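For reference, the structure discussed in these notes is given below.
The complex appears here without one of its protein chains, the remainder shown in place.
Chain nomenclature is as follows: A and B, assigned in order of appearance, with residue numbering initiated at 1 for each chain independently.
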Amino acid sequence: MLHEHTLTALRDMLRRREISSTELTQHCLDRIAKHSDLNAFVTLDESGAMAAAAVADKQLASGEADLLTGVPIAHKDIFCTRGVLTTCGSKMLENFVSPYDATVVERFHQAGSVTIGKTNMDEFAMGSSNETSFFGSVKNPWDPDRVPGGSSGGSAAAVAACLVAGATGTDTGGSIRQPAAFCGLTGLKPSYGRVSRYGMIAFASSLDQGGPITRNAEDAALMLQCMAGFDPRDSTSINAPAPDMATLLGAQVRGLKLGLPKEFFDTSVDAEVLEKVRESLAVLERLGATLVDVSLPNSPAGIPCYYVIAPAEASSNLSRFDGVRFGHRSEHAEELVDLYENSRAEGFGEEVKRRILIGTYALSAGYYDAYYLKAQKIRRVIAQDFETAFEQCDVIVGPTSPTTAFPLGAKTQNPVAMYLNDIFTNTVNLAGLPGLSVPCGFDTAGLPVGLQLIGKFMDEASLLSTAHQLQQETDWHQRMPAEY
Amino acid sequence: MSISEKDVLRVAHLARIRVSSDELEDYQEGLSGILSLVEQMHDCDTDGVEPMAHPQDIQLRLREDQVTEPDQRDAMQKSAPQVDEGLYLVPRVIE
Partner (left out) sequence: MEFECVIGLEVHAQLMTQSKIFSGSSTAYGASANTQACAVDVGLPGVLPVMNRQAALMAATFGLAVGATVNPVSIFARKNYFYPDLPKGYQISQYEIPVVSGGSLEITTDAGSKTIRITRAHLEEDAGKSLHEDFDGMTGIDLNRAGTPLLEIVSEPDLRSPAEAVAYLKKLHTLVRTLKICDGNMQEGSFRCDANVSIRPRGETTLGTRTELKNINSFRFVERALYHEIDRQISVVETGGAIVQETRLYDPDADLTRPMRGKEEAHDYRYFPDPDLPPLVIDEADLALVRSQLPELPDARQARFVAQHELSEDDAAQLTGQSEIADYFESAVEHAQGESRLTANWINGELMSWLNKNDIGISDSPVTPAMLGQLICRIQDKTVSGKIAKQVFAALWEGENDGDVDALIQSRGLTQITDTDAIAQAVNDVIAGFPDQAEQVRAGEEKVIGFLVGQVMKATSGKANPQAVNELLKKQLLD
């Protein structure tokens, strides 16, 4: 079936003109409509997509194909798209049409891809289950009673259900890797600064990073090649050219030292998850990698540290949503203070408000040192732990998430329980390192398990190459949910 | 660690989010739970550690002083809740 092909395969089929972009785009749109029960998309841009597909077909016909000409992809609804709704999963931006394109969106346009629509997400990317979206929760294609993970849950569900071969996501504390793990996909959070944040609605600016969610490492490399690279509009963008696919996939697993932090293999992790992770590490060992024990002693402080820094930055980032220049404005706004307080109370959901309040508290007079400053110090300690561990290994490995996908509603009443999902992922954001989740098996309930690979700063190549070679030996990534 | 009602209201006003009296208890409980989690930070010894504000050790890149943005008012105001004569309108501000 057409939709079962990978992004790279579709790209090549288009180039060989075995299929047309129009045909492929229409096929994707039909499948999205057919599987609308997943709620993976917030907005579809049917006419825009079909028009772009027609242009792509002309280019393909004249042999002017670019990196992704004619390939349909979807963007997480956190990326601003000119002329198309950008909601960030919030009532606050229910009617917001951005007048400009995010750099990432622009790069995919330039590479010739067809943007098919905007995927559902946790409101303002705050969540690990996609249940905080104003537009409703997303279902996991492997089990519609379970969450797809979050916050890039719509992108993950869309790719897992083969509605589209690749989608963008963003990852502030695990929001690409955890849904990739829950949906049996490959998800990459690049090094901080690798992918431009311009036009990506900020949650926590020092942690946010955009990246791909795809079916395999090869596709992730292709998408990263398109997304990455210096952007003068982002002062934290790293001045390094986007690496090409061959480089990203060409590193050797033989001789690679994989570090197993003892803190990632403890009893708090689901036994089946640990078992699958260890099995996949055994495969890598057979491919010539060596396993070494390392330690990240301060990682228990990661969650508390993250839940100070991320909300603190968010409390400030989300101040611009005040009902004055764009976004929701309350009907009850006689006085200025009502305009602010009511617009924000009505426009933001519970979890977003909770995080804004915690972040405001952590920065407020008398609490700054005990919370925000303390968290910034822990952040350095955590980053130093990684540096020390990388003296003994090339890539750090472990589970992406302590469990497989949990049932819808299981954790919505307990924010802290929800936060603990990020336990293995958010330290990577604190340190600004690249992290990747790759499928490594299924539990007895038939749910995918993710192996996380963490690399040195700017060393996405080791992660993608290791995942790619693992995928030459295993077929976890090729399995598809039966219903879709 | 629990947070008082007064603190919830103080912070809510700082953040300009209306918290109604029937929501207050929920917020108080939710925030207290998060604060208890966050309190675990204090088990981590950070004596003499420099705070880390940015994940990379880079310096600010500076741009040349050139006007590159033309008038885009119409585009900017397309999603604006209320404008008149090119101005964004808000309830009367008293100085």
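Heads up, the rule we're going with is that a contact is a pair of C-beta atoms (placed from the backbone, for glycine too) under 8 Å apart; a residue touches a chain by one contact, two chains touch by 3 or more.
Values in this document were obtained by computation on a predicted structure and should not be read as measured data.
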Visible contact partners (per top-of-document touch definition) of the missing chain: A, B
Given A:Thr6, A:Thr236, A:Thr404 or A:Gln452, the one touching the chain that is not displayed: A:Thr236
Chain not shown: contacting residue from A:Val269, A:Leu363 or A:Leu408: A:Leu363
Given A:Ala65, A:Cys80 or A:Met227, the one touching the chain that is not displayed: A:Cys80
Contact residue for the chain not shown (choose from A:Phe41, A:Phe134 or A:Tyr372): A:Tyr372
Footprint left on chain B by the chain that the document does not show: 14, 16, 53-54, 56, 58-69, 71-73, 76-77, 82, 84-95
For chain A, the residues touching the chain missing from this view: 79-80, 86, 88, 93, 96, 98-100, 102, 197-202, 204-206, 232-236, 312-313, 315-316, 318-322, 324-326, 336, 340, 360, 363-365, 368, 372
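We adopt the following convention: only the chains that are shown with their structure count from here on.
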Partner chain B, residues of chain A touching it in the complex: 95-97, 99, 192-193, 206-207, 232, 235-236, 238-239, 298, 300-301, 303-305, 307-308, 315, 319, 322-327, 329, 333-342, 344-345, 348, 353-354, 356-358, 360-362, 364, 371, 373-381, 383, 414-416, 419, 429-432, 457
Contacting residues of chain B [partner chain A, same complex]: 3, 7-8, 10-20, 27, 30-31, 33-44, 46, 49-56, 58, 60-61, 63, 72, 75-82, 88, 90-93
